[in-house]
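With one protein chain withheld, the remaining protein chains of the complex are depicted in position.
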Amino acid sequence: MGVGSVDPTDPGLFRLWREEILRYGDMDTNGHVNNVAIAQFCEGGRVAFERCGDLQRENADLGLSLAKVTIEFRAEAHFPGMVRIGTRILGFGRSSCRLVQGLFQDGRCIATSEAVSVCFDTRARRAVPYPEAFKARALALAGPAT
Amino acid sequence: MGVGSVDPTDPGLFRLWREEILRYGDMDTNGHVNNVAIAQFCEGGRVAFERCGDLQRENADLGLSLAKVTIEFRAEAHFPGMVRIGTRILGFGRSSCRLVQGLFQDGRCIATSEAVSVCFDTRARRAVPYPEAFKARALALAGPAT
Amino acid sequence: MGVGSVDPTDPGLFRLWREEILRYGDMDTNGHVNNVAIAQFCEGGRVAFERCGDLQRENADLGLSLAKVTIEFRAEAHFPGMVRIGTRILGFGRSSCRLVQGLFQDGRCIATSEAVSVCFDTRARRAVPYPEAFKARALALAGPAT
Partner (left out) sequence: MGVGSVDPTDPGLFRLWREEILRYGDMDTNGHVNNVAIAQFCEGGRVAFERCGDLQRENADLGLSLAKVTIEFRAEAHFPGMVRIGTRILGFGRSSCRLVQGLFQDGRCIATSEAVSVCFDTRARRAVPYPEAFKARALALAGPAT
């Protein structure tokens, strides 16, 4: 899974943004924001992706399921403050979608992530194709700028 | 970062094990264990790695910092129950260590992970070389079987 | 809400036990187990209460909802290790149940809790009476010893 020529440390890459307010409990005994909290912020960006395309509009049983995630931790993040998560669609497969993310605190890139997110039928409990209408809506808001 | 010929879905790969008891809050609205909880279990395995080699024995300021992690989600995990995390050292660099992990519930592989874990001086707040004595101790317990 | 004459710092008070394995992330920047983690352990004990009486046996839509909780923090708890949570029924109202809990690490009481737990119809999204059969089963395992 490569990100090709895109640079997720550049906030200019992203149009879809999610903000999180840091919590005291996001810190660990090292006094910085813990990697598990950052994994949760990546999830926040994926939920923003799901919502920007309104995944449940045509089928209320659909949800996202994470197939694979890679996170690179690039700088310490510190409480208190906010983290902004930019999420961009790299491309859709049949039932999967590749996403790239950049996480920023005060304009500084603290982490980047790539993910393979699967369209999941929560009733049938199996992966299904992303609806074409969802793809179009999501690409319009979180795809490559045109 | 490749894992070469090792297969982390095979519990026989691992000698160092950590167990976690699942909590109700590990589940998400999909009714299965959430990916962020699984990221936390991977951290549990890395802490077991740190402890098996007694990283603070010669220098109390040392800790682990995560540089990069990849997690592949392979099967749903369900509450209640336990998850066992196997952790194996793939190799040491100067101040980094590559780890591979397999996570199992009831003998079934639910996730695998690769990580680059850095030796971090919590006072100086920068990466430092892993102590040779730590490497030897950790390899004896979590390295490739000889 | 009083606990009357019972002493929840005495492990002898409890017959229903739940165990939790502490996680690195349960600690906060003070280097001890955080109060929010302890609130989660109290939840673990309440889930054990729900399960000991098999709340869904006659009605799959039933669940617990917390109406009120009081936690007293009595000693620091430390990672790594385990916490044992004892839970005892103080008494049932129509749709509520009063519980008392003691949390112990290595035999030492780290916290005690009282809770009012409501029987919640997850479909109707309102409190309903606890089924009589559940009450009988739960009291047999988590009520006052006879």
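A, B and C are the chain letters, set down in written order, and residue numbers restart from 1 in every chain.
Here, a residue touches a chain if its C-beta (ideal position, glycine included) is under 8 Å from a C-beta of that chain, and two chains touch if they have at least 3 such contacts.
Fair warning: this is a prediction, and the values are worked out from it, not measured in the lab.
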Absent-chain interface as seen on subunit C, which is shown: 30, 34-36, 39-40, 43, 63, 65-73, 76, 120, 122, 125
Hidden partner chain, residues of subunit B it touches: 24-25, 27-29, 31, 34, 36
Residues of subunit A in contact with the chain not shown: 19-21, 23-25, 40, 43-44, 47, 51, 80
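Assume only the chains that are shown with their structure count from here on.
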Same-site or different-site touching of subunit A by its copy subunit C, using the half cut: same
Subunit B and subunit C, separation of their C-alpha mean positions in angstrom: 31
Centre-of-Cα separation between subunit B and subunit A, whole angstrom: 23
CA centroid of subunit A to CA centroid of subunit C, Å: 36
Residues of subunit C whose C-beta touches two or more other chains: 24-25
